[in-house]
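Note that one protein chain is taken out, while the other chains of the complex remain in position.
What follows is chain A.
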């Protein structure tokens, strides 16, 4: 199992979390190299299909980053996101996927440090869980 590195997908909102990731880079904070960031216009743009597709294609964890409540560039995209996230999480748990594999956090453009920390914690949690079995198929 020492060979295995978690395959992690991060959906980052263009206006906050992606800027946060940028800032983390500018400030030279360390975070795991095995995360793959996908820039989306808004956390509300992340359809449940995207998340399941990621798991199906071999992701071991999926992280959604959005603006703090009240700060959404599209006013209420992140409120829709949290409702979808909560409901999807219940479904994923029922389908046998551990809840730690699917995270949603609010990280603003000024929180570079927070981004780096969130990624480190996320990576550590998934590493403890081991590989996700979804990709093995029916």
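Annotations
The definition used in the following text is that a residue touches a chain if its C-beta (ideal position, glycine included) is under 8 Å from a C-beta of that chain, and two chains touch if they have at least 3 such contacts; residues count from 1.
Criterion: contacts and distances are computed from a predicted model.
Choosing from "F420-non-reducing hydrogenase subunit G", "Ferrous iron transport protein B", "Pyruvate dehydrogenase E1 component alpha subunit" or "Sugar ABC transporter permease", the protein name stored in UniProt for the chain missing from the display reads "F420-non-reducing hydrogenase subunit G".
Within the set A:40, A:88 or A:107, the residue that contacts the chain not displayed is A:88. The missing chain lies against chain A, touching residues 47-49, 52-53, 55-56, 80, 82-84, 86-88, 90-91, 94-97, 130, 133-134, 137-138.
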